[in-house]
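Here's a structure for you.
Missing here is one protein chain; the remaining ones are kept as they sit in the complex.
Naming follows writing order (A, B, C and D), and every chain is counted from residue 1.
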Amino acid sequence: MSLFKEFFKGFYDENPVFRLALGLCPALAVSNSVQNAVGMGAAATFVLLCSNFIVSLIRKGVPKKIRIPIYIVVIATFVTIVDLAMAGFAPDLHKSLGIFVPLIVVNCVILGRAEAFAGKNNVLYSLFDGLGMGIGFTLALTVVGVVRELLGDGKLWGIPIMGANFEPVLLFILPPGAFLTLGLFLGLFNWIDSRMKK
Amino acid sequence: MFKKLSFRGGVHPPEKKELSENKPIEKMPPPSMVIIPVIQHIGAPAEPCVEVGESVKVGQKIAEPKAFVSVPSHASISGTVKSIDKMAHPVGGKVLSIVIEGDGNDDMLPDIKQIPDYMQQSVEEMRDRIKQAGIAGMGGAAFPTHVKLSPPAGKPIDKLILNGAECEPYLTSDARLMLEHPNEIIEGMKIFMKILDCHDAYIGIENNKPEAIRIFQKLAKEAGNNFQVIGLNVKYPQGAEKQLIKAITNRDVPAGGLPMDVGCLVQNVGTAKAVYEAVSSNKPFYERVVSVTGEGIQETKNVLVRVGTTFGELIEFCGGLKDDALKIINGGPMMGIAQFAMDVPVIKGTSGIVVLSEKQSKLPAPQPCIGCARCVDSCPMSLMPNYLAALVEHKRFDDAHKNGVLDCIECGCCSYVCPSKIRHVHLFKFGKLEVNKKLKSAA
Amino acid sequence: MENKLFVSSSPHITDKESIPKIMYGVTLSLVPAFIGAIYFFGIQSLWVVLVGVLSAVATEGVIQKLMKKPITITDGSAILTGVLLAFNVPAEVPLWIPAVGSMFAIAVGKIPFGGLGYNPMNPALLGRAFLLASWPTHMTIFKTAPTGGTLSGIDAITNATPLNVYRQAKDAIANQATLPAENVQEAYNAMSQLSDSYWNLFTGKIGGCLGETSVLLLLIGAVYLIYKRYISLKIPLSYIVTVALLTWIFGGTEGLFSGDPIFHVLSGGLMLGAFYMATDMVTSPVTYKGRIYFGIGCGILTVVIRLVGGYPEGVSYSILLMNLTVPLIDRYTKPKIFGEVKQK
Amino acid sequence: MKEILKLGGILMLITAIAGGALSMVNSITKPKIELQKRLALERALLKALPTADSDAIIPVETNGQKYYKGYESPDTTGLVGYAFVAKGKGYSSEIETMVGIDTTGAITGTSILHQVETPGLGTKIEEVTYGEEKPWFQQQFMDRTWEELKLDKDGGDINSITGATISSRAVTSSIREGLKELENELGGFNN
Partner (left out) sequence: MEFQNLMIIAISAIFINNFVLTRFLGICPYIGVSKNLDSAVGMGFAVVFVMTLASMATWLIDTFLLRPTSSNIFYIIFNAKEPPDLLYLKTIAFILVIASLVQFVEMVIQKMSPALYRSLGIYLPLITTNCAILGVTLLNLDNAYSFIESIVHGFAAGIGFTLALLLMAGIRERLELAPIPNAMRGIPIAFIMAGLMSIAFLGFSGLKIG
């Protein structure tokens, strides 16, 4: 039951991007298309899963004082693995995500989960937490990506779907569109939240 | 280059002096009853020294000050003390007041009589007479005059300024006084100069009172070259102390400081006349000139009226209110205080009663500030009223303090010019209260 | 009688200006330029302005209704935003362009910040920047040649804005090594013809956005605004003088001090920007010095963008950029309180 | 002090483990990454010189000039043309284009290697119209020699992309200049 909860909380209640306002930089930078969003989400989820696993495994043996550097090393290792693998097997994606792949290292969602969850819970829970959070992160990026790609390029997953007469709102794939879309989503979720509380 | 005699900021509201400036001062017969609050000035309240039922004469002291910064009150009609109780006060709230029911005889205290060679009295004697006469500044704030005339040793006064600006719209009591009693004003000025051992005197008069300027110029010639008449730009608040000093002497009174910090003393022309009367004939401050004016009054007048007369009786003397009268202000429309009722008394600081019609009374509801900067441009104290108002509204009193809310002189220029009709002064009064509360609890 | 007295705090009188009066006054002052636009670019100008205004007003009304806030569409500010947005697009754009632009201006640029008075940036210019970034082709193509004239002699490019011509000629002259000789010659010709077109630039018989072309008609409105004290000269003057000085110094093709300041002052959206948009009180500083710095800042950025930027014209972006600095400017130019002694 | 050493030791240990793990991963992915790089270049070269054999495009480097020679058959006989990389400053990036020409100097193919132009504007230099195979903008270059490479805006007849004249010009001009240089280098084309 509660494993279930750990898994699903990341989808909405504790969605890292929309509710916890974590991992905002990648949510802005790589949400200009759904492909990029999903790619980044998958990469981050993999790192999250692995780092949560390792951290919860070694948590008893880690000296408190240097736990953060150790977490960073662990995370950086998995990030590098993702980076290398992506360069080798999905070069186009690797190119369009650019430096945001290595930057997963400092993605606060991952360090945050290591510190707040995996460092305190057992392996199984941590795995579910990591997976749920990762999927939540991916969902958030994808939602933003859908809006931006659809409005800004008239496409979804690279396929034109808005019809020939649609003149894309370029602003949405430009940097300002990222801020505006994410801002409006954050506001929207705040609003829904206050509505539900009522 | 000719230096413009003025200050930064200010506004030009319609003057409306024409309503009453040509009405000679009329003496109102003693009213049937007066209400005399024990505090009509800045400082400590005086304590009643008469009892209910006691009979009093005009000019008799009925409340005694117990502190230095305080002044006595005097009976303004003869009759019996009917009650001593808390009563409505034109500056707000309820204040201990002595009610005298008149006997219609108007019996004067016998020692109110011309003193021969009054200029020969010692400085101490003069100051004491001023204090005993209960004189508080008539320019608005009603600060005890004897206090202002006792500067501490390290702060000599080298410039005396008589304030005849009367920059508030509508009001004409000072203007009439200057036209009808210039000699008494000059004599009062000489008394000030003697007390302060000061040799430079100025009288500042706005250029919209050319007649008064002419009269004083003539007198100035007679008085000698240590007295100058200064014609001031017509701009509100030209009569505000710091702005007047700036315009005439180009000195800046430091923020939070006093005129004496820059060697100046400002006295209202009415105060000068009252001082003359006190020193020359021992006359206590029990009557003053009040302009009763505005679109809501039947007959505008400048009235010499006993302190303590109720607004109602004075207004009745001026023919009563018009049907559409809705707002009665103690003082001018820029700084005066709107009254809830007409049973409040005229006090020492009441320079005018302005009655506004219904159409003029209701102000439009405030809208958001659009940053038009009019308030910033018009603030004579160089504050940022728009920002201060927002800070007070959000209860950020510390920030309001840092941004100078205490320096606001409440002149109302900002609210006057604001197209969004924001009630800055209202907010600042509240803000000052809160800041002072904090300062006190911190001290 | 007694209890009917009305009580409020001082001051008891206020001057007669109000927000609607100011907003409608500014709108009125734009009428000459509006009539000019209809004359120069045809009746389509009317539709563009109408759609801009309706969309701005409708957006504001609908959102306020949805948020259950008081509806303030009658205060005239949304109308003005709509007019100014429409003045900032070419006359022949499809009508959905001003509609969407106004919508963005109000729904993103104004309402989220709390509505009138709280928006940090000029809504109309935000709307324009949004349109420019989203549909650059619609926003930079000027199909209609103005009635009664164009740049004298440059017939081949009747519809290009003077600043576009200037930019292309300047680029061509700068890169003459790599260009065919006849192109370079053409560029030199264009340059000299620009200087011969002052009269057309002044009256507005040139290509450009709907409401920006006629210096004359805009100035007529500006004089009215100054007379009514709705704007002060601090911002427009410091802005225009800065542009004139900098373009004179750096704007030429033959080294320093060879530029043509008159051309630069008369062309593009400078007049519209300096008198009607940089002066938007909500988004400009309130302090005396601050307003001058603001004008100078706008001037510098405009010239930078005109001379080396990615666009031929820089007025909109420079005002938007300076809008961002307003809180800082206000903070650091706060007037010294009367009698205040510098502490520390 | 002892504690610091201990903690440092732990950290070192973990880092070493991480480094070791990574070097393993690296040894697996390295050839793969290099292969990808090679493939990308090869693809671009083949687009530029469609008639050449994929194993017979030979890089040539002379003083300051770098280009490729493409041959018909794997044994490097039957010269079909040349390829080179043209570089031009676009709107927001340096645009690099692989260009192929036949022996007469007429363009046989192009392929953008690198650009970071504005999405939706400058990126249209690579846009493929729905239903087409090849980017329409670059298709205009086919079979042209450098004299014919001029944008409509500059008096030529290559349609520039609306709203992206700068990117269009960057591609066109860089190819023209590159071709001129190559012609000098080769001492003229045979036509």
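Couple of notes before you dig in:
Just so it is clear, a residue touches a chain if its C-beta (ideal position, glycine included) is under 8 Å from a C-beta of that chain, and two chains touch if they have at least 3 such contacts.
Since the structure is predicted, the reported quantities are computational estimates derived from the model, not experimental observations.
Put simply, the missing chain touches A, B, C, D once the whole complex is considered. Of the candidate positions C:I13, C:V26, C:A91 or C:V108, contact with the hidden chain is made by C:V108.
If you put the hidden chain back, the residue from A:V62, A:C108 or A:L156 that touches it is A:C108. Of D:A86, D:V99 or D:I166, it is D:I166 that touches the chain left out of the display. For subunit C, the residues touching the chain absent from view are 67, 108-109, 111-115, 118, 120-121, 126, 129-130, 133, 301, 304-305, 308-311, 314, 316-318, 320-321, 323-328, 331.
Summarising the interface, subunit B meets the missing chain with residues 368, 390-391, 393-394. Those residues of subunit D that touch the chain absent from the view are 15, 18-19, 22-23, 25-26, 30, 91-92, 118, 166.
As a working rule, only the chains that are shown with their structure count from here on.
The distance from the centre of subunit C to the centre of subunit D, each centre being the mean of the chain's C-alpha atoms, comes to 43 Å. The distance from the centre of subunit B to the centre of subunit D, with each centre set as the mean of the Cα atoms, comes to 86 Å.
Under the contact definition stated at the top, the residues of subunit D that touch 2 or more other chains are 121. Under the contact definition stated at the top, the residues of subunit A that touch 2 or more other chains are 168, 170, 174.
Residue ranges of subunit B in contact with subunit C, taken from their complex: 8, 11, 13-14, 169, 242, 246, 252-257, 321, 326-329, 333-343, 354, 356, 358, 360-364, 367-374, 376-377, 380-384, 386-387, 403-404, 407, 410, 412, 415-421, 423, 425-426, 429. Remark: subunit D residues 6-7, 10-11, 14-15, 18, 21-22, 25-26, 29-30, 32-33, 36, 40, 118-121, 130 touch subunit A in the complex. The residues of subunit C lying in touch with subunit A in their complex are 108, 112, 130, 133-136, 138.
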